[in-house]
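Complex shown without one protein chain; remaining protein chains in place.
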Amino acid sequence: MTFWRKFLNMDRRIMWGAMFLIVAAVLLRPIGLPMQIGSTTEKFYDFVEDIPRGSIVWVEAGFGAGNLPEVGPQIRTFLIQAYRRDLRLIMSSTGVEGSQLGQEMFEDIKSQFFPDLEYGVDFLNVGYRPGTMIYARALADDVMSATGGVDIFGRSLADFPLASEVPRLHGDYVAVLAHFVGHDPPPDEWFAAVGQPGNIPIISGTPQMAVPQFIPFLEAGIIKANIPGMRGAAEYESLVGVLGSATAGQDVTSSMVLFITILVIMANVGYILTRKDTSS
Amino acid sequence: MLVADQPVLGIFARDLFPAFVLAAAVAVAVFFMIQRARSGASIPLIRRLPGIEALEEAIGRSTEMGKPVHYIPGLGDIRDPMTIASFAVLSFVSRLTASYDVRLICTNRNPVVYAIAEEVIRQSYLEAGRPDSFNPDDVRFMSDAQFAYCANVVGMLVRERPAAQILYGNFWAESMIIIEQGALIGSIQIGATAQVHQMPWFVACCDYALLGDEMYAASAYLSKEPVMTGTVVGQDIGKYICFVLILLGVIMSTVVGSNDHFLTRWLQ
Partner (left out) sequence: MTQWQIIVAGLVTLGLYTYLWKDNPIYRTIEHAFVGFYTAYAVAMVYHNQVKPAVLNDLIRDGEAIVLIPLILGAMIYLRYLPQLSWVSRYPMSFWLGYGAGFVISYQIQPLIQQIRASFIPINSVNSFLIVVGILTTLMYFFFTWTVKDPVTHYGSKIGRYFIIVALGATFGNTVIFRVGLLMGRMQFLLFDLLRIGN
C-alpha cells in the first residue's frame, strides 16, 4: 500500500509540472487526432449561412480575457463567416474587457482577410456600458439613448451610416443577436429583455464550463444554436475553413483529458485501497 | 398572434399571460403563507439543511483558533437573486462573529454589493451590541475584474489564513482557485451557489455545500421568521405548480404522440 499512500500524498507541484510538460509537448508535436463535427456547431454554422446577405447582426461581446482561449476563436471565426456572407455587425459589450478585445479581433481579421471593410459601414463598436440587462433593455428601446450616442472611441454614432439603420434593438432592424459571453449575463436574460419582445433570434458561443447551463436554453428554443467551448470552436473553424488556435488545441485537450481521467481513476482506487487498509 | 408590443389595455402582453398567471399564483401563495405564519397558524416545516447548521460550527472553530472568518457574497451584481439571498446569511454570520468577537473579513467584486455588504455587517454588529468591534477595513472591495479579484483573494488567504471560509452567492471560474487555496491553508469551507457549472467544485472541495434552491431556503431556515418561512413555503407551492404542469404536459404529449397540444399552445 506504500505506493498508493505516496500517490495520494504526492506533492501537487509534480502534477502541475506534468501538466505543463504534456501541454507543451503536444502543442509542439501535434498528434493529429481525428475530429468529428458536432451537430450543435453545425447548426450554428448553418444558421449564420441562412441569414440574408447584407443583414445587420448585433454581436454581444461580453467575455473577458479569462475566456479568450475558448470564446476568442469562436468570435473570430464568426466574424470571418459573417463577412464572407456580407453581413454587417454592431458590437456591444456588457463586460469591461470584451469591447476592446472584440475591436482588436475586428482589426485583426480586417488586416488578414478583408482589407476593404470599413468601420462605421460594415462594423460598429458601441463599446462597454455598465448595467448589464438594464442596458440591454435600454438598447431595445433606443440605441442612441442607451449608448449616450457615442461609440467605443467616443465618436458620435450619428456620423456612422450603420448606426442610423438600427434605431433600436428590434427584429425589424437586426436579423440575429450573436451572444458571446463567458457566463454572465446568460442568454435567457437577453431573451427576456431583447429576444422575445423584439422578436430577434439568439445564437451563442460559450466556454466549455457554461455548456451545461446553456443546454436547457438550447432545448427550450431560447437560443437557436450554440458553439460549445474549445471543441466547438475547433469544429467551427473546420466548417468555415479557417484553421486557428482552437484546432491546434484539440490534441492538447484530448491528451489532458486522458491524463486527468487516469489521475481521477488512480486517486479513487488509491482512496478505496488505503481506506480498507486503515480500517483493517 | 399578438406580441408584447401590442398589450391589452396598454399593460397586459397576451403572450406573457402564462408567465403572469404563474407569477400571480406564487405571489398569492407566498402572501397567504406569510399571513398564516404571522397569525400563528401552522404552516409546513422546512426540511433540515446540514450546510447551514455547519455555519455556527465553522465560526466556533475560528473563535477557538483565534483566526478570522472569510465571507464572499459571490461575484454577481445586485440584480442577482443569489447575491440577495447571500445578504441574509451574511447578516446571520456577522451577528455570530460579533457575538463571538471573532474577526470577519468580507471580500467583494462588485462595488454596489460591497457597499451593501458593509451596511449589513455594520448593522449586525450594532444589533449584537458591539458596534466598536466593527472594522470597515475588513470589508474590502478587491477588484471588478474576475481574475484580479481572484488573485487578490488568494493572496489575502495566504497572508491572513482564515480558519473558516464561507462562499455564498454566484461564482464563476475563480471559485475553484479560491476553494483550492482555502483547502491548502486548512480552512473549514462552506459553499452555496445556484450556478450550475460551479456546483461540482463546491461538492468536491467544500466541507459542506448547499446547492441550487437550498441556498434560497437557508435564510428562512436560519431566521425562522414568519415572513421568510412563509416565503419559502409559498415558493414551494410554485414548484408544485411547475411539477404538475410538467407532469400533465408529458402525459398529454405521450398520449397525443407529439408536443403539439392545448397545454403547449397555451404556454406559447
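For reference, chains read A and B in written order, and residue numbers begin at 1 within each chain.
Basically, a residue touches a chain if its C-beta (ideal position, glycine included) is under 8 Å from a C-beta of that chain, and two chains touch if they have at least 3 such contacts.
From a predicted model like this one, the values you see are computed outputs, not experimental measurements.
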From B:Met65, B:Ala183 or B:Met252, residue that would touch the chain that is not displayed: B:Met252
Contact with the hidden chain, among B:Ser62, B:Thr83, B:Thr97 or B:Ser219, goes to B:Thr83
Contacts of chain B with the missing chain: which residues? 16, 18-19, 22-23, 44-47, 77-81, 83-84, 112, 115-116, 118-119, 142-145, 147-149, 151-152, 154-155, 158, 173, 176, 196-201, 203-204, 211-214, 217, 232-233, 236, 239-240, 242-243, 245-247, 249-250, 252-254, 256-259, 261, 263-264, 267-268
Hidden partner sits against chain A at residues 13, 16, 19-20, 23-24, 27-28, 66, 68-70, 72, 96, 99, 127-130, 133-134, 145, 147-150, 152, 154, 188-189, 191-193, 196, 207-209, 211-212, 216-217, 219-222, 229-231, 245, 248-249, 252-253, 256-257, 260
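To be clear about the criterion, only the chains that are shown with their structure count from here on.
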Quick one: report the Å distance separating chain A from chain B, using the average Cα coordinate of each chain. 28
Contact set on chain A toward chain B in their complex: 64-66, 96-97, 132-134, 182-184, 196-197, 199, 209-213
Contact footprint of chain A on chain B as seen in their complex: 3-5, 15, 76-77, 79, 144-147, 170, 172-173, 195-197
